[in-house]
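What you see is the complex with one protein chain gone and the rest in place.
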């Protein structure tokens, strides 16, 4: 985001260039989300439930986030997550138009694409067991977890992720920070290490939406949209108003 | 800590600003400790004892420390551990008033909060097995470990953590250091990989205190306060007087 | 690559020096590839199939890539992978002559050397079971994976690796990037966490070629050359033309 904003500030009249940069960012988010969902779900698809599953799948999601944010962070910001995009919108770091077009579009698109690819795989090669496998991918509340607790868990998981994202991309900060992409990747890893026992670790509506569409199973699906969105908004508000306030006018925010 | 001290040095008269910054730090420590305890205990709660438990829970605690210190380190220093705060007090990097109010308050508060949340969960959804689960969270000496050895182990675990914290936040140092938060996270991870076989890996009185209050089980609980406090003080003294001495007057120290 | 190009620009007439630097890079790639294949295959050789195998071998390959790229990245660029070299050729960051001599030569040589070393080991110490063990090292399609899907998987695995390599070595970028070697290592780790269930995770023709030569088993071996090469080329084209275009003339490209 930084480089692009800088360029567009320096060259305000080069609309053609600005437009190309914008569409490159759209494509980068498309690429990032597609591969994030593909890697995480692909690893989960071949596993049956078990203790290994958790460590393995958590590392796969975490390292996928780290690698893809490292790859596209300097081009589009590397959200690969509608909840993070929503948090940036709440935090007034992105206009609503840009937010909608840049991130939610590619996210949905890549999700559908990935979903179709995986469905093709399961139908073709495993016959009737495909539904069973695919059901495993659909995020479901674990036994003994109620709707209220699941939503709260999703709120907390997404909140810590968004606060971490805001902290490592905060341009007012300097010091011994190391890699922003790696820090976000470890935040995703930690979220899965905890959340998989409770809600399956959504944290990302794009990741939850793809398998739900795939097997047309939307039982309790709203939890994986409401929780991350509330968590993202809370994270943005907590970071921007309580932890490290930005002095911005309300008009700039919307 | 650095930014805030710098600001308060530059603007000594802006008491209002200084006060807001101070309370933001209090809130940041509250947030950090709450989530650290929540993630670590939440992951441990759903596991039964077993070899996987160790690797999984150790990663969860380590990555939680890395993520939360990355998130709040530039706001409050990111202690999330009364033993580390005590070490800073011994190392004369923090006044006693600030130390007490800034860190021990939030730590206790967040611990109690987290404790209540977890208790609610276990009572509501798992009935009588809640006590059994919660007992698992209470740090206990492993079979064959005496009180003396347990205390020594806690001293060593906390000492290496505090020396690592002091080394990576030492403003006299520069070079190829990478991420301070990640280094501390890996130090926590290493401590759990060893300590869980001996004492359950306290290293942090806030983490030990919460489940003990929860099930009102204070058997050998003093080990998890005395060990980390001695270890923190020893770490601060070893780093500040033997490894890399600071030239400070005694008056400045207290 | 940077330092050497800089030096050769500054001292264009010191052919002797340039030549020494060139042959040092050849040796560095030889060393890097030899140890990468040696560590990865050595760890895999002692394991039987099982869930641990995946996490363990994936970490071994990933950390080997991180360590060796850290060791030789400033000398030769640290490709240790013909697919990455091919991607640099497509991306016009390397002349065809240099590409061929610098990378494909050492890669083949080190592969053969490593292959001989491992064969000696298995034959000498394990008798008839050596073939069985060695067969495990040969990358094979997992049950239920067709040729088309396997090639697609290799394309995707290599594509994300090459885009990550291009992103972290992009000299037009700055910011909170952390360690380039570690980012590439985690990309390799993630690729193995997913790919081992489908194709065994080639991503690197040198890694696939060595055991195939060793046991003279070339069944479906073309998949592990065609997939990574297409993936490398696609990664280079996607990064250089779509994500973050370079303004270079076509003549400079070939």
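Note that the chains are named A, B and C in the order they appear, and that numbering of residues resets to 1 at the start of each chain.
Note that in this section contacts are C-beta pairs under 8 Å (C-beta built on N, C-alpha and C of every residue); 3 or more make two chains touch, one makes a residue touch a chain.
From a predicted model like this one, the values you see are computed outputs, not experimental measurements.
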item	value
Full-complex contact with the absent chain, from A:178, A:211 or A:231	A:178
Contact with the hidden chain (one of B:21, B:81, B:151 or B:179)	B:179
Interface with the undisplayed chain - residues on chain B	51-52, 54-55, 144-146, 149, 156, 160, 163-164, 167-168, 170, 173, 175-179, 182-183, 186-187, 189-190, 193-194, 197-198, 238, 242-245
Touch list for chain A against the chain that is not drawn	178-179
Chain C residues that touch the omitted chain in the full complex	2, 24, 27-28, 31, 35, 38-39, 42-43, 46-47, 50, 52, 55-56, 59-60, 63-64, 66-68, 70-72, 74-75, 121, 124-126, 168, 177-182, 185
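Following the convention adopted for this analysis, only the chains that are shown with their structure count from here on.
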item	value
Chain with minimal offset from the mean of all protein Cα atoms	A
Chain pair equivalent in interface to A-B, over half of contacts matched, among B-C or A-C	A-C
Chain B onto chain C, rotation angle from CA fit, given as a multiple of 5 degrees	180
Whole-Å separation of chain centres (CA-atom averages), chain A against chain C	29
Chain B, residues touching no fewer than two other chains	178-179
